[in-house]
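Below: the structure, in structure tokens.
In this view, the complex is presented without one of its protein chains, the others remaining in place.
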């Protein structure tokens, strides 16, 4: 590993290996998350809706409520009201 | 373009060019869609919510209503109710 | 469609329908592109590599060559040289 056009091979290798280790850990977590959704589904919950709830919880309550009220307005204007209203 | 390892160069080129033409047309449409959202925004509509409405309209009404009622249930269970209820 | 909280329902509906028409056309093109790849595959071409070639052709030749020479350098430094060199 001498003729590398002036590249610091060891440093490059160190960066690549650090990235690969972190990506491996990230993959494990992604799999863990999938497992929790699968477990929730196995307990009768709807995984798709659960995913939506998790996404909605990232928003501030007032932000979420404002978006919901605009959405309701648009749906009403387009005749997309559900029976509950 | 004779020594191409047995590849039918002309045929390959024809496929690539057909794909490129279609991708170009697709890009024009994607830009058109962006323009309509921008125009809607310029007329006072919320582009993000509009995007959501378009997405919701792809679902069948009963499907959409069922998902909404499960979502409401989960939100209620988690104390995420908005003031409107 | 009168009580819509001040929303211009007709205007909203017009925006939504324009978006839906454009999205429909875009979907047709996306399907056409898929069909060309499938046809290429049916003629013995590798669709994945074809996709890569289409992507590479979007870059300017000198840009593509520069990226390739850096990539070769890094691969060489990491001992990822293929047998052809």
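The letters A, B and C name the chains in turn, as written, and every chain counts its residues from 1.
The definition used in the following text is that a contact is a pair of C-beta atoms (placed from the backbone, for glycine too) under 8 Å apart; a residue touches a chain by one contact, two chains touch by 3 or more.
All of these numbers come straight from a predicted model, not from anything done at the bench.
Visitor: Considering all chains of the complex, which shown ones does the missing chain contact?
Guide: Its contacts among the visible chains are A, B, C.
Visitor: If you put the missing chain back, which residues of subunit C would it touch?
Guide: 46, 48-50, 52-53, 56-57, 61, 64-65, 67-72, 74-75, 78, 80, 82-84
Visitor: What does the interface between subunit B and the hidden chain look like in terms of residue numbers?
Guide: Output for subunit B: 1, 4-5, 7, 9, 12-13, 16, 73-74, 76-79.
Visitor: Could you list which residues of subunit A touch the chain missing from the display?
Guide: Answer for subunit A: residues 8, 11-12, 15-16, 18-20, 22-23, 25-26, 29-30, 32-33, 36-37, 39-40, 43, 45, 50, 53-54, 57 touch the chain left out.
Here is the rule we go by: only the chains that are shown with their structure count from here on.
Visitor: With chain centres defined as C-alpha means, what is the inter-centre distance between subunit B and subunit C in Å?
Guide: 14
Visitor: Taking the mean of the CA coordinates per chain, how far is subunit A from subunit C in Å?
Guide: 22
Visitor: State, to the nearest whole Å, the distance from the C-alpha centre of subunit A to the C-alpha centre of subunit B.
Guide: For subunit A versus subunit B, the centre distance works out to 18 Å.
Visitor: Would you pick out the residues of subunit A that each touch at least 2 other chains?
Guide: 74, 78
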